[in-house]
Structures are given as structure tokens and as C-alpha cells.
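Only a single protein chain was left out; the remaining protein chains are all shown in position.
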């Protein structure tokens, strides 16, 4: 199946290169009757926007999505929703001098091997620019979730080895506000300060840092996710590893589970005063057998340090000759891609949940 | 899309419950001309088989797959290949006394919430019994890979906090032989011995252990995996998190990448004496931009400790009353599910690669 | 996408060759809670069964489907439903002498070209034997439809140029009973008699006849079918042309529409005494814009005369030599495949509608 679609029932299909005229997304399967405006979408896009602080790329994309279809009189009609974002601040000339060098940590080598060609301008289709339309599509998924009382959030949990303390998950809207109020999207302001220092230091050396994000969703009804191959965590892992620069995914206890015993890890069921079933702990991270329990969904995603660095690197030319790779002075990139990935991770989480929500309508007579 | 299929072009569709008459798989998309025998499939199945050592469940499944279709005169015909495995050693009576209790760490609560019903006999569809047919399908995927010079292996990397040293990856067939020669499927015999002791101790306490598996593939041509949503690592993560009891996935450097700098993490390109491009290191784990580089594919999967334990656990009945969950004496389960997951992880790896191999035929004119 | 699945949300995946050990189907996506028994399925299979009258093949398949999974305590569980039918009366020896000849009107030439191999025994995967499992899956789809008040029927409308009069569509169960009571599955007993004579005459000459079937569904809610590419009639056409020996499909007015004027063809809307909207006529055949109107769904399917005939035919060997193709004496085939196609057309209709019914749950918030 072609590679540029994601999701089964709430399905996005994206297109566009970093330095082409525009990027876009078609959302197919959004139910009719959902209130959508370009403003809501653009508010999400602004969270992903670089160029606002020293901790992100200076590329000045003032991303504005245009709704081309699928919305009539302010509401979705059941027809596919197409969103278009024009590319403005694209400067391809800088890529000319390096277009014949294999770029360490980048995809030009593998694209060349696979397709025999590579649109080198700004990384072409391999650029993280593509994630802007994921955020735009995610804005619509979030509206759908909100309609059903589901809330989502993502935040920076670790950068350059500096870990955030676990924030309070009681109110996701509050946590979200706190997260985005901070330049490094980390709700623990003390840790955030140290992260900023570390980023500045790495940047000064022409280097970059990796990080870990945490994603959370609350208000999920039990039943989201399908057994076997469409387990909720399988779809989430798939979504997260489809993001550029990701190296790992874990749900609930994650890799730490490997060092636990069953008697510790099993979340006991208990019954509340109101007669509701819940689990005493949440090592599972919100699913059992791939299906949501109703407990908060908790997962983490590892990001590698940005591949684009100012330090010279050993490489090879497309002709197979030894060479040194040097980014042209003034090149624009993020010193730590994990930061701007926060709204992207949240968008993918929302899309996965929207899909699961629709799928769950089909489970019973 | 219904949940019981996996893969796009090399696609498996599985069916069957733990205590139904049989489980099975339909493999659609396997090219014509591949030599297949039931013996090859059964050899793989025997690796997953329990009941041979004290470190796995005593359930005695002598799994034999029958080829129902798609193979004629010893070769695949292009028609769908159906494999059937009968369930023999199924004893549903033991599940009767506990059928009205929510089972900690298990899926009966979520299935009941989703479907309003649950086939409690042996865990029904939620049972790891389903993975037997993945192994059977994987045996065919491996034959396809072998035809194109691709080798796969998986092994235990950590159990109960005891880590294996990194084995030699030069010859995967040798590593594979070494792995399966050992009762805990760990090629480091010293570490394996400690793991066995730890498992025995946990078992004696009526408890269970978690673990981490490592997967490897060698001989991949550059070009496998598609950009954006069908990245090779995204499909792998999806495959691995679709396995019961998995909590995490990482490729290459994985979560450790979060603490690295770009200048450390970027694998430099170099050119060999024969003029071949390769990377000096392999933090990437074998892909760039979601597409294989030709370097070994390296990933890890975290497994939680087995949920089935002999210790009593607090729970709630399906009627919402407090209760204590006790497995009936003589219940059969694995003290550490990670061990028997080794051939399963390898099978899913093979299926993901077979799919990517076919997809890659479509990339150029 | 592999070729052996049909349907999006109510999805069947079939396998098996004419002379292999068994044929089968996996039904994925059937909602939980539907009452299913093997008896219901076998009752449908008996309608397709040959060997009962001189108008069908003497091959004596006493098809019995075994339910391997997905049903627990008499009801569907949401897990995939696997149905298996063993092949009993398969005699491959007769195909030996003709295995190296291209068979006029058959698929061995094209399979050889495509796959480089052909399972010649009884036509292998190309055999109409595969349709037995469509009937089995259709039996489950029909139960789902029945639950929602939807009725289906198919019948012979024309054989060898002899046309049936249009039957009364008021009560589909009555029409169905009348249809299957008749050896040529035509509810017009006068026309049926002539058809039987024509078939006997063709059979005596070692020849075969073509025919046309009509399909009907009543009780459809408005809204089934999706705009653009999943139009209800598009899915029906796809389903029908996927049946062996079909040459055409039409809905409502069909090809006759080409000779009508808009003022004749447009079905006027009117309002009943009860305030219900309906159309005065039904040239549309039950859909507008690809979506059901609530009026009866009416379509027709053309079948070519059976390709297997006793007359000698000019052909070429697989080595490219001129040859004469003669079916071995005692070969078993239907003199008119359209007859036994009646339950198959009805099954495919039911599967298309079940899929559309589930899809329609997703159209609104």
C-alpha cells in the first residue's frame, strides 16, 4: 500500500516537499457535523512554528492552513477535508553546494538508493516540514476527540540527559497551557531552565541534543483499540516511529517492565465508591490486550539529537569519493528536534485515537 | 480496517482462539515459485513450543501446521497459502471457577467492555496462542528473505535485570544456532545461567520476570522501507507492539539517543576498498529516513513479566464486587514470556521485511 | 493489495483450490453478538450444491462448513470467524491428459503467463469451487442484514434467450422460496420449463448456455454506500464481476437507460400518507449518487455460457503446438453456470450490504 496515508477510518494522506510550492493533507473519514475553523487549525500550527526562541530553528514559517474542501457553513460534511499550507521561506540555493554529498544522519543516501533520484532542496519529502500537515490534521482529530470528552497532551520529559519531574496529570488543559508557556515545552520550569542552558551550550559548539517526550490522553472510554494487529499501543508505536528522528517508543512501564516482577507490574482492579472499576496503579499505561481500560494513556518517545550540526563530518560523495560535510554558514536547523516535536506527537496521538474511536463503533451489533 | 490482518503486500490474516478447534493463518501475496514444505514450517514452530524446559509453560502443544492451499508440487503458486494448526492440549475446565473475575494484567476486562462478551477459555482470542500462526507465516517469509540473501535472528538480551553481552553479529546462522541451543534463548551462556537461576527463583515464589529481546537482520539491500508512514522502523514498531506483553521498542541507539549529541550519533559515511559506501558506526540501527541503508538492522523489544502468576491478587468480579484472584493449582503458564517470544519476534521481523522487499519492487520505473 | 480479500469493514479473505484438502474463508469485522450456527451456513451451502438435478454438474460436493473460530456460546465474539469446507469428491486424474493444453475460455493460459505455474487439478484456484466459501460467508452477512431488517434475493432472469417475467417483489422471502423450489432457480415456472428444455438440448449437443441473474434487496435504510469511489453500485459491480463467468452488470434501468430521456428516467419524489418520502418509479434501481434511497435495490448480472463443453475445440499446447481440446468422457460440469450462481450472487450482495451497513455507522458524529 502506498506510504503516504495513515489511519484506517480517520485517514490522512499527505503530500509536499520542503521547498515545493505547498504541502497538504487530505483527511478522509471525518464524520459529518463537526465544527471546524481555519483558526483552530492555525492555533495548533503556531505551536509547531519555529523562529520564536533561540531553542528552535530560525526558519520563519508563518504557517497558515487553507481549508479547501469538506467544510460547509462551519461544519464538516462527510466529504474529504483538504488542507493546504504554502511554503514561503524556502531558500534552496544553500543546498546547491552540498547536493552531491551523502549527508550523515539524513535520508539522501537511502532515497537515492531507493528511487535513483532525490529532491535535495531542503530535504525534499524527507524533511520534517511534512509534519506541519500532521499537526493540521491533528487539530481536526482533536476536535473530534473533544466532542467525545477525550483530552490529549504531550510535553518534553528529558533533554540532553536532564529529566523533568512527572507533572500532575489531573487536568490536561492546565498541563498543556503550562507546557506551551515554556520555550522548551517542558512543564517542570526548573528542569526547563537547565535544558535551555544545555541547548545553548550544544548550539555554541555547533552540536545538537536528543530528548524524550511524554504523551498522555485522558477521558478515553474503555474499548478503544482492536485486539491482535491494531492494538492501541501498536498503532501509537507505528505513529511515533513514523516521525522523523524517533528512535524508540514505550507505553506505561516500558523498558523498565523488563526489570519488574509480575506481582509488582500487574495493576490490581478495584472498585470505587461509585461502583466504577479502575486499576490501583497504571503500569500498563492505559491498555490491556491492546484495548483501552479507561485509565490515562501514557507513553514516551525517544528522539535522536538533530542530525544537522555545524561541526564538519566525514562523509562520501554521491560519486563514492571521500569528502567532508559542512553545513553552509547560516544554515537553519533546530538544536534539539524533540522540542518542536511536542505538538506533532500530540497530533499523531489524536489521529490514532480518532481512528480507534471510529473503529470502536463497529464492535457490537 | 479489520484488525486481524498484518502487512500490505505480504499480508497475513490470522484466526482462532486458544481453546477453539484450531488456529490458522492465510498468507496472501507470496510470489509464485518459492519452495515451501510443511517440515520447514514445523521446524520453526518447534522453537516456540513450550513444555521442554522448566523455563517455559508445561502446556504440551505439539504444533504441526497443515498446508491447506497455495502450494503445488512443492512450490508456491501465487494463490493464498492457508496454514492450519489444530489445538490439542486445551483444558477449558480450569477456567470455569475464575471466569467471572477480572484478571489483573489480562484482557478479559477490556474485551468485555468492547464486545460485551469474552471467550474465557484459555484467554480466547487474547491468548498468546495466536502467535503460533505468526511463527508459521514467518517461516514462509524467511524462505522468501533467504532467496534474496537476507538473514534474521532474535535472542534474549535481558531477563530480570540480567543483561547479555552483545553477541557477535558476523554470522547470523551461527548466532541463531547458539541462541536456540540454550534453554533461555540467550547466546551468552554465562548470562543465560544467571537468568535461569533468576527464573527458577521467581517461579518458586509464584512470580514472573520481564525481559528484553534483540532482533537483527543482515543482508538487506538499501531501499527497504518507505518514507513517511511506512518507515521500516515504524512497521517494525507496529509489529512488535502487536505482540502480547510488549511494552517498548527501540531501533539502533533507541532511548539512549536522548542522551547523545549529534556529533556522536551521526554515523559517518565511508567508502570501502571495493568502493562500497557504508557507515563507520551504526547508531541508526540500519535505516535512515525510514529506509534501509544496507547496515545490519538492530532493534530491541521490552516484555513485561508474565501476567499469570500464582500469587493471589486483589481484583473485582464482573459484577463489580471486590474479590481475590487465584490461579487454580496446576495452571500452566510461562514464568517469563520473553523467552518463547524469541521465534515470534523473529517471525514478525521476517514478515515486515518480506513486505518491504515486495514494496521496494514498485519504487522505480 | 493482495487479491484474496473482499470488503472493507465486513471483510472476507478466502483460500483454497478445487482439489486441495479444503477451502475456507476468514470473516473479519463481523460485530459481536450475532447468533450464528453451522446449520444456517450449511442451509445456504446446500442451495449451491450441484448433483441434484440434470441441470447442474454431477460433482457430488456435500459441503459442510465447520466454524473454526469467532463464535462462542452461539454468538459472534468480535474475533475473526473462520469457516472450513473440506474437498471430498475431487478426482484429479482426469485432468492429467489435458494438463498441457490451453483450455479455451479458461484461465490456465493466463495463470501460466502470470505465475509461471498452474495448479491444473480441477482448475485450482481459478475454479468456481472458491465460490462455496463466498456462500458460507454470505450466510453470516445475511444474518447481520436480517438483524437490521434487510432482505435479499437473487433469481434467474434469462437463460439461452428465454426471459422470465418480472416477479412480484413485495415479499422477498416468498420469492426466494419460489425461486429455490424450481430446478433452474427461476420463479416464473412457465419460463423455467422452457429453460430446462433448452438446457437439456444444449447438453445433448455437448454444448452450454449463458444466462442473466437478477438481484434484489429490500428494507435498506437510506444512506448505505459512500459517495465517489465506494458507491453502492460500484461495490456491487465489483463484487459481481469478481465472480467467474460474469460478463456484465447493470443497476436499475442499466443499458436501457442509454435509450431513455431524462424526463422519463428521473424518478419523481413523492410523499406518502404517512409522510414518508419515496420515488414514484425506480429506474435508478435503489441508489442516487451511489447511496441507497430506501427503494428496492435492483440489479442484473450477465453470465457467459459454461466454458467447459464436450465438443472438441481448436487450441494450442503449452509448448505452442496446434492441438484439439477434448474434455475426457465423464467430465463433470454445469451446462449453464448461471443457475448455481444464484445463491452466490445473493451471497455477494449480502456481503456488499453488510459492509455498507457498517460503513454507514461512521457517517455522522
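Annotations for the structure displayed:
Just so it is clear, A, B and C label the chains in written order, and each chain counts residues from 1 on its own.
Here is the rule we use: a contact is a pair of C-beta atoms (placed from the backbone, for glycine too) under 8 Å apart; a residue touches a chain by one contact, two chains touch by 3 or more.
Bear in mind that the values here come from a model prediction, so they are computed numbers and not experimental data.
Contact with the chain that does not appear here is found for just one residue of C:284, C:344 or C:357, C:284. Touch with the chain omitted from the figure is made, among C:31, C:70, C:167 or C:210, by C:210. Listed residues C:19, C:48, C:106 or C:194: the one in touch with the omitted chain is C:106. Residues 1, 9, 29, 31-34, 78-79, 147, 227, 358, 361-365 are the ones on chain B that touch the missing chain. Residue positions on chain C in contact with the hidden chain: 1-6, 8-9, 14, 102, 104-107, 109-111, 113-116, 125-126, 130, 158-161, 202, 207-212, 222-223, 226-231, 233-242, 244, 246-255, 257-271, 275, 277, 280, 283-285, 287-294, 302-309, 311, 313-316, 320-322, 338, 359-360, 363-364, in rising order.
By the touch criterion stated above, the residues of chain A touching the omitted chain are 1-5, 8-9, 11, 13-17, 20-24, 26, 28-29, 32-33, 66, 68-70, 72-73, 75, 77-82, 84, 111, 114-119, 124-125.
Rule of thumb we're sticking to: only the chains that are shown with their structure count from here on.
Of all chain pairs, the one linked by the most C-beta contacts is A-B. Note on chain placement: the centre of chain B and the centre of chain C lie 39 Å apart, centres being C-alpha means. Averaging C-alpha coordinates per chain places the centre of chain A 26 Å away from that of chain B.
Listed for chain A are residues 1, 9, 227, 363-364, each touching two or more other chains.
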